[in-house]
Structures are given as C-alpha cells and as structure tokens.
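A protein chain is absent from this complex, but the other protein chains hold their places.
Here the chain labels run A and B in written order, and each chain numbers its own residues starting at 1.
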Amino acid sequence: MSQHSSTYVPKSAFGKWFESRLPIASLIHSSFIAYPVPRNINYFWTFGAILSFMLASQILTGVFLAMYYTPHASLAFQSVEHIMRDVNFGWLIRYMHANGASMFFVAVYIHIFRGIYYGSYKAPREILWILGVIIYGLMMATAFMGYVLPWGQMSFWGATVITNILAAIPVIGDTIQSLLWGGYSVGNPTLNRFFSIHYLLPFMIAGVVVLHVWALHVPGQNNPTGVPIKSDKDWVPFTPFATIKDLFATAVFMLVFAWFIFYIPNYMGHADNYVPANPSVTPAHIVPEWYFLPFYAILRAIPDKLGGVIAMFASIAVLAFLPWLDTSKVRSTSYRPLYKQFFWILVADTLLLGWLGAKPPEGWYVIVSQIATAYYFIHFLVILPLLGFIERPLPLPNSILESVLGQKGGAGLPSGANAEPQSKG
Amino acid sequence: MMKRTLLIAAAVLGLSAPAIASEGSTPPQLKWSFSGPFGKFDEAQLQRGFKVYREVCSSCHSLNYVAFRNLAQPGGPGFSEAQVRALAAEYKVQDGPNEAGDMFERAGRPADHFPAPFPNENAAAAANGGKAPPDLSLMPKARTYERGFPWFIFDIFTQFAETGPDYVVAVLNGYHEAPAGFSVPAGGHYNTSFPGNVIAMPKPLSDGQVEYPKGPDGKSPVPETVDQYARDVTAFLMWTAEPHLDARKRIGFQVMLFLLVLSGLLYFTKKKIWARVEH
Partner (left out) sequence: MAETTTAIAEPTRRDFLFIATGAAAAVGGAALVWPFIQSMTPDAATIAAGAPVEVDLTPIAEGQIVKVFWRGKLIFVRHRTPAEIKAAEDVNVASLRDPQPDAARVKPGHAQWLIVYGNCTHLGCVPLGQQGEYKGWFCPCHGSVFDTSGRVRGGPAPINLPIPPYTFASDTKIVIGQGATA
C-alpha cells in the first residue's frame, strides 16, 4: 500500500475529457476511496454510513408513498389505508417509511452520543458539529410533519399541541401559528402545507449532509483516542477498509430495521393513530413519538407555558454550544475518568426524561421531570465547563499507531507490516 | 404474564369524580394463530368471525375500509370468487347519479365496500343514544393497553404485538354485573375491561347466538360461546385491520434469512480485508 493518499488519474480518453470539465470522479475518489481513515475507529463510526442509508431509504420510500397519498383532511386517512390494503407492497413501503423514521433517530442518537463521548465536536470540528445539530433539527421538523400526514388522532392532536407550543413565542408566536395553520385551527390547509414541507425538508437535510461530510473531510475523522493522525502509519484508505466495515454495520442495522418492519411494525407507533382525526375528542394520553419524549418531558417540567417552550428549545440549542462549553483539552472521554461518569449519568438522565415524557404529568412524575431537566442543563452549563479545570486526565498515547499496538500487546508486530495491510492474500 | 388481580371495584369506589377514568383491568394474553414470527390467520376462524360480524356487529358497526373482494384475497378468510360475488349480490349498494340525476340502489359487486349501517356519523349517533358506534375495520390496531416498564422492552424481543386483539376480546367478555355502589349512568353499561368501566355499547354477544358450521359429527368444532365468538370476530377484525399480515411475516422471514447470510458474508469479507491491519 502506498504511504501517501493516491490520487485519481483518469485512464481513458473520455475520462480525461470529462475530468477536465467536471472533476467529479476525482472528488469521489479523494472523498470515498483514498480518503484517510484513522485505523483505530470502532463500530460507532459506522453510523454516518448507516444514517446516509436511512436518509436514502426514507426519501425513496417517501417518493413512492407520495404517489398514492392524498394530502386532504377528508381523504388522507383513507389514502393511507388504500396504500396499506390495495397498493402492491404498499404495506411494506409504508412500514419501511414509518419505522424508518424511528430507525433514523435510533442511529442519530447513537451518532450524537458517540460525538459527545469522543469529543468529536472539539476544535477543529466545531462547524461539522453545528451542521450536525442543524441536521438534527431538520430531522425533527420532518418527522413531526410526517407524523401528521396520516391524519389520525395522534396526527391531529400532535399537530395541535406542537403548533400551540409555537404560539407561546412572544410577539411573533401568533403569526407563526397562523402561518402554520393556514386557518383558525389545525385543518385541511395545515395538512396540505405540512405535506409540502415534509417533502421539501429531506432534500434540505441531504444538502446539509453534503456540507456535513465536506466539513468532516477537511479536518478528517476523529477516533477513539482523540489523537489526530500524525503519520502515514496512523491511517488506512477509506476503500476498502471503511467501506466494508460500513457495509457490514449497515447490513446488521438492516436486520434490526427488518425486525421492526416485518414483525412489530406498529410497536413504535400509537394505536390512536389508527383512529381518524376527530377535532372534538382528544385521546386519553397525548404522547409524541418516542424520539421527542425527552424534550416533551422538559417542556412539561416547567409549569409556565413560555418557560417550558424556552427550556425545550434551549435543551436542543445547548448542543450547538458544546464545543465552547467543554473546556477540557482532551477529546476522548476514554482518557477522562471523571467525565466518563458524568457522560453515563447524562445518558441515564436523557433516558429517564424519555420515560417521563411518556408518563402523565401528575404527581411525582412532575417532580422527577423537574430534577432531570435541571440536571440536563447543569450537565452542559456547569459540570462540563468546570470539569475541564478540575479533572486530571489519563496519559494520552503519542499516536494512533501506538494506541493500537499497545492495546494488542504490540509484541512481534513490526510497524512496517501494518503499513502493508493488503499485500498478502 | 402480568395478570393483575381485579381490583376494579375498589378502584372505582375510591374515585370521587367519575370524570377521572380508571383504566380497565389488564386484558389476559390469549393465544392467537397470527402471533409470532410464523403467525398466520386461521381461515376457518376468520370465516366464523365474519359470520359473527355479519349477524351481530354489522347492524351498528361499519367496516368501511373492507371491500367484498377482499374476502377472496390470499391470506384472508379464503372465500372463493364465486362465493364473494354471491355474497356481494345479497347487499344493496347505493350508486349514481343516473342520467336523471337520481341516486339508485343496485346489487353489490365484489369491488364494492361493505355498506355502512348508517348514512353518516350523525345518523349513527342519533340512532345509538348519542354515541356513534365506531368503524371496525381497524379496531384491533386502533386499541391497546399500556404495557408498562419493563414489559414494553421485552415485547421488542418476544414480538408480542397482540395487545389490541387481547383488549377487544377482553371488552367483549367484560360485561358483568356492576359492583354494589357503582352507579352506571343512563345509557351506559358496566364493563370490567373498558377504561372507566362504563361503555355505551350494550352486551352484544350471548352464548349460542350465532350458529357455527357443523363438523362431520353434526356439532360445531368450536364452542358456541361468547368467549369463542369474541375471539373469532376479533381474529376476523385483525385480518380486516392488517390484511397482508400473512405475507408480511412470510416475506419477513425470507428477508431476515437473507440479511443474516449477507451480514455473515460481509463480516468475513471485512475480517479478511482488515486481517493485516491491527486496529
């Protein structure tokens, strides 16, 4: 294997002609073939590929669903049932789309927590991280509007609750609300515009994903040690190494995805959404989709309407400031014994908030929600900035190669052999 | 699994405000032919369930999303095309307008949907004490009960997805004498499994009400009881709610097998490629 990243050299005359006009082949080559990948990245780094797969899957299934779906208040529910019953493989495509949304969030949460654990947001990856937060926000907007489209009870009441949240924003709240409604309440105009925006946003996500990948490929990928690539022995080329690992991880992820699609396709949904929307009856428990539950818990933890809305948005916005809230010089939590504990407490706190979000806002649930919400903000605004000054991190390896060899015992492995990963059959 | 003792009476007595609905008792978990990874609808059960729907439920409840032709499609009750044509012809379906601009009635065709018992929801409500009987096409998917922690996590692995059917059977079986001190409002009926324990629907089924087809010994192979009727009609409604369940589970198994093989191959390929790289 070469010690330097190979460059794309067009072989055919047509290749040369094309390359001099649109150098897309060399762009792909340098981004997805020769691109240097730290040799020590683990399976948590495959979620970028998994997320790309999920985005493609959602767009593809969505386009086919849109061929049969009717965005009209009196026809939407029926058209979804038509897809489920009469359209050839319509049930499959719809279950892929509905469960795909959940799987997308499963993958993105793992991706986000991987970023937090390994300090992937720290310089020089701040823009990369903020673009990720923007993608996450767009995903939430897309998922929310998509859930409204079947026009079941949860669709209707979810839309009502969320648009009322926006009305709490001072000064412009009412305007935003009426722009979303297109009427005096959630109704047919709302549904129709939500469909339009739901169809638009995934392509905006795809656009920001391009920026996200671009911003990734400038500083390069982080790795479990957080130590940057220093020599040519620290990395392997993207293809075949990362490619095959990503493909394997995606296949395993598809197994989980298929399990939900084929065996428990309604597990992630709500039974109430199989009841057509009825503006005169609210379901007993209004609950958002599981991936919104932690934020829903934060919203309800604050007894004041505007305060709750601010807390909810702040809980997402705080993520964008992570690069500056974390004062530690060390990237990877593996070398931060104290922070490691707080990381897992944060994970537990988020899961707890998620569970509380599904519970009725009464009794001790409210108090626990308030404590968990307070902790969530304390983690980011107090613990994280202070830890950088207090904590004594473990010694870092000098290089990626050293960490790899140290881990494996290192004995009998001349470093030269590692630079020739493929030369022997 | 989680069989709670029935404390409804105590729970209800403890409630001062009737507006606060107590949850109904947790429905018992039943055995369904369509549960699990190899689940399939039982044709005979769907046919019996259809008979119960037709003779009992259909006088008040619509089945809007189901067409006669569906009864002959694969993975369903297994009626023949000819049977479906004959059955559809027994129904009167409104069509029109004709050239004179009038709506008219004609015999049903396989492509028609089951005609609803009431022309609209208001008529349905007016004829039923102010509460319209809900459409049944999706009922077992549109109802559930809360599983609670940690059961909802186990359900991912056990593929337990029959909370809806269990609940529907429990409600159909849940008509009992109201306990002393429980005042059932006018037009309501006491039901142990319905949230709040008061349901507008009067007890719909009674033993021996629907005659089942006889086996070779001249007797019905299954008992003609409320419990059996409830299970059969619920299985039928599960089919109307999820008509492609058989195909879904069959294809699912093939997909899972394929993905296991593919993952295995990719794993070994990945191992081969990374074999020379310590990582």
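By definition in this document, a residue touches a chain if its C-beta (ideal position, glycine included) is under 8 Å from a C-beta of that chain, and two chains touch if they have at least 3 such contacts.
The shown structure was predicted, so the numbers you read here are calculated from the model rather than taken from an experiment.
Only one residue from A:Arg85, A:Arg331, A:Lys359 or A:His379 touches the chain missing from this view: A:Arg85. Checked against the hidden chain, the listed residues B:Gly36, B:Gly78 or B:Pro110 yield one contact partner: B:Pro110. Seen from chain A, the chain kept out of the figure touches residues 1-2, 6, 33, 60, 64, 67-68, 82, 85-90, 92-93, 237, 239-240, 247, 422-423, 425. Residues touching the missing chain, restricted to chain B, are 67, 69, 73, 109-111, 258-259, 261-262, 265-266, 268-269, 272 (touch as defined at the top).
The rule we apply is simple: only the chains that are shown with their structure count from here on.
Rounded to whole angstrom units, the spacing between the C-alpha centres of chain A and chain B is 36. Chain A makes touch with chain B in their complex at residues 39-41, 78, 81, 84-85, 91-92, 95, 236, 240-241, 244-245, 247-248, 251-252, 254-255, 258-259, 261-267, 271-272, 274-275, 284, 355, 404-405, 408, 413, 417-418, 420-424.
Of all residues in chain B, only 21, 37, 65, 70, 134, 137-138, 141-144, 149, 155-156, 159, 161, 163-164, 195, 241, 243-244, 247-249, 251-253, 255-256, 259-260, 262-263, 266-267, 269-270, 273-274, 276-279 touch chain A in the complex they form.
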